[in-house]
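Removed: one protein chain of the complex. Kept in place: all other protein chains.
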Amino acid sequence: MTQRMLDFEASARAALADASLQRALAGLPGGLVAERAAAKARLPEFEALRDAARDIRDHTLRNLDLYLKAFERRAAASGSRVHFASTAAEARDAILAICRAANATLIAKGKSMVSEEIGLNSHLEAAGAEVVETDLGEYLVQLRGERPSHIIAPAIHIDQAQAAADFRRRHTHLAQDRRLEEAPDLVAEARAILREKFLAADVGITGVNFLIAETGAAVIVTNEGNGDLVALLPKVHIVVASIEKVVPTLEDAATLIRLLARSGTGQDMTAYTTFLAGPKRDGDPDGPEACHVVIVDNGRAALLGSEFREVLRCIRCGACMNHCPVYNAVGGHAYNSVYAGPIGAVLTPALIGLGEARDLPNASSFCGRCEEVCPVKIPLPKLMRSWREVDFARREAPLAARAALEAWAFCAKRPRLYHLATRLAVLALKMAARGRGAFGSFPLARGWTRHRDFPAPQGRTFHELWAKTKRGASA
Amino acid sequence: MKPRVGLFVTCLVDLMRPSVGFAAAKLIEASGCDVAVPAGQTCCGQPAYNSGDKADARALALATMGACDGCDYVVAPSGSCAAMMKLHYPQLMAGDESAQARARAFALTVYELSSFLVTVRRMTAVPGRFDGRVAYHDACSGLRELGIAAEPRRLLAQVAGLELVEMADRESCCGFGGLFSVKYPDISNALVERTAAAARAADPQLVLGGDLGCLMNIAGKLARQGSRIGCRHVAEVLAGELADPPIAHDALETGP
Partner (left out) sequence: MSRDRVLATIRASLGCSEPEDEERVAAVERRLAAPLRHLIPACASRPHSERVGQFTRSLREQSAAVIEAAAPGRIPEAIARYLGEAGLPLRLKLGADPFLAALPWQETPALERLQGPAGPGDAVALSSAGAGVAETGTLVLLSGRDNPTSLAFLPETHIIAVAEAAIVGALEDAFDLVRARLGRGAMPRSLNLVSGPSRTGDIGGRIVLGAHGPRRLAVIVYKTDEGAVGAP
C-alpha cells in the first residue's frame, strides 16, 4: 500500500482537537458566510450573473489557446515580456532567471497561490535572495513557517494572541515592552516593517486574478493594497499566473469582478481592483521599469480535455471552503495541500496525483453547498465523485470498505437473496439489542459508535411486513 | 382511475424502520392514490454511485426502473434516494441513448414523499395530530438537489396541535453523507455535534426530517448525549403513526 503523504485523517483529528483553531473556524458562519448571504440578498440578479459567469469561463476555456495568444500580443505591445512555463520547475527557473538578471537580493511578494504551488519562495531563497510576503496573512504564515490555510484569508487559523506572540518572537529589533494587545497594534507594526521592504525590494512578484486578452492587462484584487505596492515600487514586476486566468474582454472581467468579492467576502468590491498593463511609459513618474508575465501550466492544459475541465472555471473567491462543513470542521491545513476545501479536493489530485491525494475527494458528505455558492457553478460534488470513480477503478480504497460494498451490491442485485439476507440480519440485530433502542457500541460500526449510539432496527423488514398485511388482500 | 404509485421504501426504511414505509403508504393512499410496493426493489444504488462504482450503480438503476415498471409515479420517503433516481439515473446512463431515454422518462415519475403530496396531489389535510413542538431538519440532497423545504412545512402546518420551531444553522450538513459517516467518523461527529446543539437549543420534543439516514445520525448523537429529544421521520407525524418509539429510543420510554 502506498504511503500517503497527505495523511488527511491524522491531520483532521489533530485539527478537531486544536482548541484555538476551532475557535477561529467558529467565526466563519457568522462572518464570511453571513456576509455572502447579505451581498446576495442585496443583488437580485445574483443567480443570473452566476450563469453569465459560468458561460464566460466555459467559452474562454474552449478557446484558451487563442485567448492566451491574444493576451500575449497585447501585453507585449504594452511592453511586458510574456513567458510560458509547462512545469513548476520551468516556472521557478524562469522567475529565478529574471531575478538574477535584476541582481535581486530582496524580493517582495503579493499573494499568489500559484507561486505556492510551484514552490517559488524556497527556490528563490536557496539562490540567496530574501523573499518577503507582504499580504498580512501571508506574512504571518511565512513567519510561522506554515503554508496558507485559505485561498483568500491565509491566516484565518491564527488568532490575535498567536499573531502577537509571533511578532514578538520574530521582530526582535523592537522594544520588548511595546504594546501588541489589539489588532490595530499589530497591523501598525506590520505596516511599518513591510513598508521598508516595499521601498527596498529589487523585484516584486504578485499573483493575478485575471489576465485580460483584449488589453493585455493583469488584474489584481486586494483589500490591503500590498499587491499594488509590490507592482509599483520595485524596478521589476513579475506576475505569476496559471493558464486559465485569462478572460477575453473588460466586460467579461466586469461580470466576474461583480461576483468575486461578493462571493468571497460579501463586499460589493474590494478596496483595490487594479489593471496593470506594462512597465513605465514616457512621462510616467512611477511604475516598474520592466514587467514580466509568467504563465504556468503545471498540469492544467491536460485537464481541459478531461471530465474535470470544469474545475478550471475557478476564480479563486474562496466561497466553497467558507461554506464547506468539512473545511469548517478541520480548517485548511488538514488538507496538507496548497488548495484546501472543495476546490482543493478536486484540483489537488489533478496536480499531484490521486495516489497521494485520494482522501480529499473522499472526505466529503456531498452536502452540495460548495456548488450552490460557487460563482461560476463548478459542479464540485460531481467532480469529486469522478475522482472516486478513478479511485474505485484503481482499487485503492481500504479492503474492508471495498468488500462491504461489493457484498451489498451483490445482494442488492438479487432481490430474493436481498430480502432473505436482510430479514435475517435485522432480526439478529434486534435480538442483539435486547430491547434497547440503540447500541452504545457495535463491533461492525466502531466508527459510528465511537461518538454516537447506533439505532436498533425495529426487527422486521418492511417487505416482510407488507407481504403479511397486503398479500391476502391483493387480487 | 386513481393513480398507481410505486412506493420505493429505501433500504434504510426497509431494514431499520419499516413503520415509516407504512406511514408513507397511508399518506399516499389518503391523497387519493393506489399504493403498490414493487417486489423487485432493493437499493437505489446511491452507495455504489457515491463510492465510484458506476457499474453496480448502473445495474441497480436498471433493476430499480424495471421493478417500478407500470407505476404512474414512484415515491420515496427520502430526498437522497429520490434525487438519485430523479437526477442521477439519467446521468448514469450517459453513453447509452436508449437507457438514458428510459431513465429520463422514469425520472419524470419520481418524487420525494412530501413533494409528491404537496405539489402533485395538492394535499391539504393530513391524518396526524401532535400536541407539542417539533423542528424539521432539511437533509442536504432534498434541499439542494430537489429544492424541498417548503413542502414538509406546508404539511406540518396541517397537523392539529403542532408547533413548528426552526433550528439555527438549518442549512448545515448533519454529517451523515451516507458512507461518509463511517469513513470519516471524527469529522462526521464534529458536524452532528453542531446539529445536535442546534436541536437542543431549539428544544423541540421531536426533530423530524425526510431522510432516515440523517435522522439516525442525529438521533444517535442526541441519545449519546442523554437528550430526551426524539427523532422521527416526518411521515410518522403526518400519518399519526406514533406507536413505535422514536429512533434510538427504548420501547419503555414515555413521551412521543
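Read from first to last, the chains carry the letters A and B; within each, the first residue is number 1.
Please note the rule applied: a residue touches a chain if its C-beta (ideal position, glycine included) is under 8 Å from a C-beta of that chain, and two chains touch if they have at least 3 such contacts.
Keep in mind that what you see is a predicted model, and the values were worked out from it rather than measured.
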Visible contact partners (per top-of-document touch definition) of the missing chain: A
Consider the whole complex, including the chain that is not shown, and state which of A:Ala14, A:Ala37, A:Leu64 or A:Met113 touches that chain. A:Leu64
Which listed residue, A:Ile98, A:Leu186 or A:Ala334, touches the chain dropped from view? A:Leu186
Of A:Ala163, A:Ile205 or A:Ala241, which one is in contact with the hidden chain? A:Ala163
Kindly state which of the options A:Leu140, A:Ala290, A:Cys367 or A:Ala456 is in contact with the chain not pictured. A:Leu140
Looking at A:Asn121, A:Gln142 or A:Thr274, which makes contact with the chain not pictured? A:Thr274
Residue list for subunit A contacting the dropped chain reads 24, 27, 31, 42-45, 48-49, 52, 56, 59, 62-70, 74, 78, 83-86, 90, 94, 134-137, 140, 153-156, 158-160, 163, 183-184, 186-188, 190-191, 194-195, 198-199, 213-217, 223-226, 228-229, 231-233, 243, 248-252, 254-255, 257-258, 265, 267-281, 283-287, 295, 297, 301-306
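Simple rule for what comes next: only the chains that are shown with their structure count from here on.
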Please tell me the distance, in whole Å, between the geometric centres of subunit A and subunit B computed from their C-alpha atoms. 32
Going by the contact rule at the top, pick out the subunit B residues touching subunit A in the complex. 9, 11, 13-19, 21-22, 37, 39-43, 45, 47-54, 56, 59-60, 63, 67, 140-141, 144-145, 169, 171-173, 175-192, 216-217, 219-221, 223-224, 244-245, 247-251, 253
Which of the residues in subunit A come into contact with subunit B in the complex? 9, 12-13, 16, 29, 325-326, 329-330, 362-369, 371-372, 385, 387-393, 397, 401, 405, 408-409, 411-413, 415, 418-419, 422, 425-426, 435-438, 440, 445, 447-448, 450-458, 460-463, 465-466, 470
